[in-house]
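Quick notes on the structure that follows.
The complex is shown incomplete by one protein chain, all other protein chains being positioned as in the whole.
Chain naming follows the written order as A and B, and within any one chain the residues start at number 1.
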Amino acid sequence: MSVLTTPAGIATGAADALRRRPGADVAGSAFKWLLIGATVFATGFLAVLLAVMIVDGWEVLSGNLWHFLTHGFSQRSAAEAGVWQGILGSLQVALVTGLFAVPTGVATAIYLVEYAQGSRFARIVELNIRNLAGVPSIVYGLLGLAVFVQTIDGFTKGKTVIAGGMTLAAMVLPIVVITSVEALKAVPDSLREAAYGVGATKWEVLSRQVLPAALSTILTGTVLALARALGEAAPLILVGAATGFMSFGDANVLETFTGPYTALPVLIFNFARQPGADWGVNAAAASVIILVLVLAVNGLAIYLRNRFERQW
Amino acid sequence: MTPPMPQNTSDLSAADLRTSASRRAWSAGARWAFALAALVTVLVSALIIWTVASGAWTFISQVAWGNLTEIGWFPRRGLFDLSTLLVNSVQISVIAMLVAVPSGFGAAIYLSEYAHPKVRKVMKPTLELLASVPSVVLGVFAISFITPSILTNFFDDINFFNKLAAGIAVGLLVIPLIASIAEDALRAVPVALREASSGLGARKVTTSIRVVLPAAMSGLMAAIIVGFSRAIGETMVVTIASGGGDTSLFNLSLTESGGTITSAMAALGLGTDQVAGNNLAFQSLYFLGALLFAITLVLNMAGDVIVRRLQNKY
Partner (left out) sequence: MNPEKALMTDEPAAPDILAPSESPAHTRIDVSAVAAMAGQRADTETVFECGDINVYYGDFRALRDVTLNIAAHEVTAFIGPSGCGKTTFLRCFNRMNDLIEGARVDGAINYHGVNLYQDEVDPVEVRRRVGMVFQKPNPFPKSIYDNIAYGPRLAGVKRSALDDVVEGSLTRAALWDEVKDRLKMSAYGLSGGQQQRLCIARAIAVQPDVVLMDEPCSALDPIATGRIEELIAELKTEYTIIIVTHNMQQAARISDMTAFFSVQANEMGQRTGLLVEYAPTSLIFTNPDDPRTEAYITGRVG
């Protein structure tokens, strides 16, 4: 018999030939389990990560959490140190980041999708955005140091929350633009045409129809971008967050934006650099806090997106 | 409802067909505001290039060229051997790829070819969540778990700070990125090709390996390139787990510590040199930044070109 069953041979041998043979697909099952293993590894390490950090930071998390959350950094002893300044600093930086990145990013996306689609300038901007998205975060730190801290220090007052926030704004700008572009592209043209059809100007179409329709997706992208900024340390190190402590004493909250500052991920880095096991406990405990914070913000964004996901 | 119409069409003048001035002004103003924002994104790029290029130029024009190749990275002593840092960067990134590519691709193939839609619906957001794990946390994970709990079982004399743990942690960090690009590439392969293969009596494993993977090859290559670029640019994990020091000796051993381009930058940024101002050690920060920028730009553009070609293929 030839390797390939001939048509004539099939009629008589059909029953046997079609039978599911045990072991015929061992390779297939092995492959599948390999893939499942890879998937479990790829996603499961988050659980391991959380567990390790909780165990390592348990001393602080179980007994000392309130003190840890409400006290500032201390050079003297690990037990005295807390992450309060880091949390506040991170939130302030995130606020500034949002103020700079969101309007710029969304406006850029609107320009790309609604005004200049396919034009030469739009292509340049798009290429530019894609390349910016791949620039390592520490390079943004250099930008912040040279431009925001040194060149325009009249505005930023040097190594301040404002400079840090602007630096991270530059970093997350591509994320905001890319998600906003997708959101706007998802709005069907029929909606625009309907609005034009009743005599609206372009601005009216945009502000009353297109933007409201795209808002939830844009919002999700913004939240994701801010979550990214919350976890980032490298650029902030270059623009001064590491050395800083918030200046307390003065009652005016606004002034803290132009004073020295620190951020939660930078604090973790500081804890991790200190010699001694008790600092390690602090690093782990602070890691748990930042993980919970970042995962919660991200989870919220993803939940919102799935919730408001619209079928056109 | 009838719209208000001129009684007599002969009364209609061009002015009647013009929108009111304020509405037109708003519309035109908005256009310029949006264009300005788009210009800002270009400005950011221009400023980055100007910053690293001018800083790097200051460094290059002052440094003694021999000091760029005399082995060892001791910026304050004027020794700026690039190979010391480059070797460590590449070693750590390769380890990262060895961790991230198999599991990232495995997860991508599972999600695109095997997983039930419900499973995929849960796993895709989970991968996104993973992508947001702050890198400092993975740095802490490397020194508090990967080295002491795992690597010490295999290497007796492993350094507390070592490239291997840093590489593994960076690998964990880039898994979601690689998995996500790879999954996009696999999903872009038309169902028709899978059906053609099944129709010829191929099993799923055969279809996946012989048809889907080759068809998605360029996208998978892009995933590796972009992942590598991300690994090269990763700073905090390496600074915490391998290259915390200001200086670095040349060594090839993976169980030893070693600074990378990025960790050297972080160290320079943290150091007191910054206060001292424009000395050469601090200027090397910009030089390294320029180098890193150039490397990642080339890698990302290559990845981008490949992805774009993929999009036009089917």
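Note that a residue touches a chain if its C-beta (ideal position, glycine included) is under 8 Å from a C-beta of that chain, and two chains touch if they have at least 3 such contacts.
These numbers come from a predicted model, not from an experiment.
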Residue among B:L43, B:L68, B:L82 or B:A202 touching the omitted chain: B:A202
Residue among B:R18, B:K121, B:R210 or B:R309 touching the omitted chain: B:R210
Residues of chain B (touch criterion as defined above) contacting the omitted chain: 116-117, 190, 192-203, 206, 210-211, 214-215, 313
Contacts of chain A with the absent chain, listed as residue ranges: 3-7, 10-12, 14-21, 24-25
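In this section, only the chains that are shown with their structure count from here on.
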Length of the line joining the C-alpha centres of chain A and chain B, rounded to whole Å: 13
Chain A contact footprint on chain B (complex, rising order): 19, 23-24, 26-27, 29-31, 33-38, 40-42, 44-45, 47-48, 51-52, 55, 102-107, 109-111, 114-115, 123, 125-130, 132-141, 143-145, 172, 175-176, 179, 203-205, 208-209, 226, 229-230, 232-236, 239-240, 244, 262, 265-266, 269-270, 285-286, 289, 292-293, 296-297, 299-301, 303-304
Chain B-facing residues of chain A, complex: 25, 27-28, 31-32, 34-39, 41-43, 45-46, 48-49, 52-53, 56, 103-105, 107-108, 110-112, 114-116, 121-122, 124-125, 128-143, 145-147, 170, 173-174, 177, 201-204, 206-207, 224, 227-228, 230-234, 237-238, 242-243, 265-266, 268-269, 272-273, 280, 283-284, 287, 290-291, 294-295, 298-299, 302, 306
